[in-house]
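First up is the structure itself, then whatever we jot down about it.
Every protein chain except one is present and positioned as in the full complex.
Up next is subunit A:
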Amino acid sequence: MSLKSKLHNLKEKYKGKKMAPAFNALHTFLYLPNETTHGGTHVKAADDLKRTMNTVIMALVPCLIYGMFNAGYQHYLATGAIEAADGFLGASFWTLDNLILGAWQVLPLVIVSYGVGLAVEFLFAVIKGHEVEEGYLVTGMLVPLIVPVDIPLWMLAVAVIFGVVIGKEVFGGTGMNILNPALTIRAFLFFAYPTWMSGDKVWVHGAVERSQQIAAGQNVDAISGETLLGAYAQNSTLPGIDYWDMFWGLIPGSVGETSKFLIIIGALFLIFTKVGSWRIMLSTIIGALVMGLIFNGVVDAGWIPDTSKFYGLMSVPFWQHLIIGSILFGAVYMATDPVTASQTNKGKWIYGFLIGFISIMIRVFNPAYPEGVFLAILLMNVFAPTIDHYVVQANVKKRMKRLKVKTA
């Protein structure tokens, strides 16, 4: 008996039982189901939700692989074991040592994210008797890419449980949530464990450990674990980093967000496959540039003294905001989540613009933590239904006006 018919018999056996959703989730992972159409259209297009989600994951894989190399690279660079790489293809970047150390740090994050998150999803599916929906496939991939590399795994697990339950399942699961689940997880980490999620230690593997050793009186060199944004917020900068390093991603930061080059490639893939909304991506970038220009204008007009604590970030040339921090990653992979974004095409322009605009505003003015992208996206997630409401009302008003003209 072939695997196909064995699984089919098992599916028939589990039908109607409590465990059916869990079995079906595994079954449909292997085989496209044998369901046929009933009523309605007799044929259907080739795409299903799994394919859509899988496309996003494919767009994220380069960022993940790069993130592994970068985690190792940043560690060895900070400890002085290697020289700085020269550009994207620099010899000291794509080394086996970097990959091994990075994979050792990053893969556990991926495993915990998927393991814990999918366990919660299966549990809810079995309790509530619905199918396991595919939303977490993308969330589970995003989560390891937006956390610092040294985050303790238990912390991640707690956050994932919180994010999936409160961010998604209480609203009814995939398609019903108001907030982006991956960002809910990120926000939970930020507010529950602020000392871990910000500051100048967590962004390079080993930096925290080393500082603890120093505090314990050992005679070793400190490792700087600071991000570029953190440095700018202190009105300083990191030595030895030029714009190309930022663009290629040879900088410390969350695991997957540093390489703007690979993010742009992922964005082009998502736009080409029509899975990601180009409207949101483009308008987010426009919004960020506009806010950056306004801040540059304020600095140029001399309205703010260079002793101000906002001066450092405000004076960053507006276009550089795109290559530092996580604005591009947020615009491409986070803001475009179709469930939590605006659903109308006009609404998407407004929604994206405001995300970009507010991201840079928070980035400059937030005293505690020099990044605002995830806060801006969560804020606009909340306002997306309001934006859609007004866009749809315009259509409704047009219809009302037509009626009035007729009856007048």
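Please note the rule applied: contacts are C-beta pairs under 8 Å (C-beta built on N, C-alpha and C of every residue); 3 or more make two chains touch, one makes a residue touch a chain; residues count from 1.
Here, contacts and distances are computed from a predicted model.
Entry comment: the absent subunit's protein name, as recorded by UniProt, is "Na(+)-translocating NADH-quinone reductase subunit A", drawn from "Na(+)-translocating NADH-quinone reductase subunit A", "Molybdopterin oxidoreductase family protein", "Cation:proton antiporter" or "UDP-N-acetylmuramate dehydrogenase". When the omitted chain is restored, the residue from A:37, A:195, A:218 or A:307 that touches it is A:37. From the set A:344, A:359 or A:381, the residue in touch with the chain omitted from the display is A:344, counting the whole complex. From the options A:244, A:272, A:319 or A:390, the residue with contact to the unseen chain in the full assembly is A:272.
Residues of subunit A in touch with the missing chain: 4, 7-8, 28-52, 54-55, 131, 133-135, 172-176, 272-275, 277, 338-339, 341, 343-345, 348, 388, 392, 395-396, 398-400, 402-403, 406.
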